[in-house]
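Shown next, in structure tokens, is the structure this report addresses.
All protein chains of the complex are present and in place, except for one that has been dropped.
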């Protein structure tokens, strides 16, 4: 079940980096949603490389096609098949990638698990696979917004040792998109960009932290025990390439507070039960409490660097390896739309599950 | 599906804090595993309160019963039903809990989601539910160890602002159990205990971080894309009460390194492909690489404190609340066996899935 | 996943014939459903043996207990654990069952699959396991009726070579229950009873066919392609012990008609799209069409007979076996409430899934 995600709004992802294409099938999408290829293309364009001076200069068009599930401009409730076909399957020289395991990549583990691996451009383990997630997530995001006014917003919180200041709240998408590093705090963004260029010139790479916020989430989504909203978000985020951590609300810092300081007091605000602080991050007991959902994801520095590294060959000999060509010195900015996509996928699924359990069978109450 | 966990080794949890009991049904357990109630009781005894001066003084026997699935001392491959019946369903006064939402608890969200909640002792949202996890995890842990020699070891890394020093490696269980705070570094443990007593006397609480390590894990477990080993671990950990974060390997700190420093170089060691460092935490591309699995979980300070807190009532009026009776000032030490249990459940499931895909149908290779 | 059934309204069954008890955990039940033990007991009483002269004279009380998920008389949306504990775990002599495989039972296949089996009274393969299904089904049936007015009615259509006449429509439950054979056509019922007594006196057994009808089903339940309503019903029915076939609407007989005779013409009736015949059995394209749901299930003659039979021993020697004690010469009448239970479980799950996809996210239409 490794390439299928979700319970009711299910996506099935396929494709390799240098194969015929990347695609996704959405099963369980609500009917009657207006949907065009440009709805999805817009999200894909935010994900693809070559967008700015700080990302990889490869320019890929990544044009999406809707192959099924939409009729006369609307979803029909049947599977939506989306595909991005590779325009040119580059005939690079992969001899070195075939023979040597790239450090901190998936080359060795795929080989061990399956006894075979598609080594061309990383095959299935390439971050190009996230095209499928972004495409499906764009559909989910549109439904959340059209039907419920729910908005998902991710942005870069830190790059390497450069942190954006606290208190960015829920930034406008324009603010996020205004710099190539996708940090809405412009002064910090400039320093981040400088740092990325610096490590790039050294043939090195850096990582960072993305924060994601959700506005307009109703109370009651998520479930007790195993399928807590934050548990499914954690799984979704840790399923992304290069992620090493997830935290919700106060996160790891919260462990250094006392309970009386950490608790979120309730108060009535405009006739609604609200909290005066939001260290819970919008979930209590695994269920949304009506406050903003807030979580962060740690992305390690890109594993591909031009510096020389020690490794071993497939035949078990110690050797060395240095990446050729140009590579992304920092994938974090490009991961912003991917984080939003996975968030939307988790939310729509939980929304459907919540309604199935609590609204499908109303019981007359005395 | 909120109370069912796993794909092949599936557990179904039930029960409320002050109801008739807590239990779990394991579906898909391998047959022919020697299993007695004392195998499970041992794990439960590590979880239960009243073990030491720093935990809640309530003494609960929590005696487990095997209700099905074991015949003449061995598992039969059919569902194993385990139950811990409550000996006395205490007739406490729950009037206040019925009327007021405890801050940073699940009272409000359960009420919003379902329109009803079992408020006695927290009902389903009580940490007493983790009895089910520990009982099922004990079975998984026994199988991992007997069949594969895999060992799971969790311990307390930090309490409040007190951190254990780096480099604890894989501590012996005896070292972990030697102090009530379950930190194997004895000097640190003493300071942690002092801090817990201090906040307890102030009617307050603290949180902390648990680290979990797994030794003996084969290469190849875990899957590409959505069901990465660390993704399923993240979900498992964030499904635990009071958790706010998860990180694997270098985690959030790793985002502050450069790629060339962060990557784990491969080398041949004793004829085996190994890494010289382990910032990956034992997984690459979602699949185990043969190194020790290492991850950490953030637990917030206990929400129940004796200090007075602002909150609202069910009828929507601002009010105040202070917990009565004695409560755990720090749940982190008791969460150690729970973390181990969830880890074992994730691992056995992935082990079964790995073998299903790669070993059930061997294809003759030319 | 063999003992878990359902997608959203999920049940997890456990227990063996002569073990400590039989039980079931329901995950995903809607909240606020009034539920008492007697709601469930009523269904169990219809299932249990010893009800009449034609069933096994063993009298089992099978008293059900609600162990969780109900608070102050209503479901809370959390798991409902139901258990029937065995009052006396009889100390019969099972030496012969341990050593010899009963023909057309599951003794041999369980032994082959697992290398171990609970041979006491058939263990997990005993029809006593259906207690779990009936208990869970009673909850589903109550919800379907209270919330939507949906009624499920099964009855005996044939026993051995004795068929009830066509045209019984939707019989009243009283009519079904008026004879121990649960055939609402009283004259046929008498002949069936006579036949059952006859084979019983010969130490033999007979099978038969149950028909099940559902009234009040809305249009739109069920899904295209794999999760057709009739596909999930077929699975549910073939999962019952002793079943050998399933047919919906015209069934196997329908294969002997021409298309022009077989098709169900549509017509407007009382302003509603209706069909003039119902050879479709209430489903078209896997989705309910608003007509009565009609399907039938074939039950083989009970495998346990007092007549002497050839078989082999566990050690691989040819031998003979004759059942001792008194056994049900015909399980078909007792299977009626079990068929109803499984039907209710399939329907509530599909109702929840339908609602999740089509109602949770309404999209404003121009």
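A, B and C are the chain letters, set down in written order, and residue numbers restart from 1 in every chain.
As a working rule, a residue touches a chain if its C-beta (ideal position, glycine included) is under 8 Å from a C-beta of that chain, and two chains touch if they have at least 3 such contacts.
What you see is a predicted model, and the numbers here were worked out from it, not measured in a lab.
*Asks:* Of the listed residues A:32, A:146, A:268 or A:359, which contacts the missing chain in the full complex?
*Replies:* Result: among the candidates, A:32 touches the missing chain.
*Asks:* Just one of A:49, A:103, A:123 or A:224 touches the chain that is missing; which is it?
*Replies:* A:123
*Asks:* Tell me where the left-out chain touches chain A, residue by residue.
*Replies:* Per the touch rule, chain A residues meeting the hidden chain are 1-4, 7-8, 10, 12-16, 19-21, 23, 25, 27-28, 31-32, 65, 67-69, 71, 74-81, 83, 113-118, 120, 123-124.
*Asks:* Using the touch rule from the top, list residues of chain C that touch the missing partner.
*Replies:* The missing chain touches chain C at positions 1-5, 7, 13, 101, 103-106, 108-110, 112-115, 124-125, 129, 158, 160-161, 199, 203-209, 219-220, 222-228, 230-239, 241, 243-252, 254-268, 271, 273, 275-276, 279-281, 283-290, 298-305, 307, 309-312, 316-318, 353-354, 358.
*Asks:* Which chain B residues touch the hidden chain?
*Replies:* Residues of chain B in touch with the missing chain: 7-8, 28-34, 77-78, 143-144, 146-148, 224, 348, 351-365.
As a working rule, only the chains that are shown with their structure count from here on.
*Asks:* Express in whole angstrom the distance between the two chain centres, defined as the mean CA positions of chain B and chain C.
*Replies:* About 38 Å separates the centre of chain B from that of chain C.
*Asks:* Two or more other chains in contact with one residue: find those residues in chain A.
*Replies:* Residues 7, 224, 353-354, 358 of chain A each touch two or more of the other chains.
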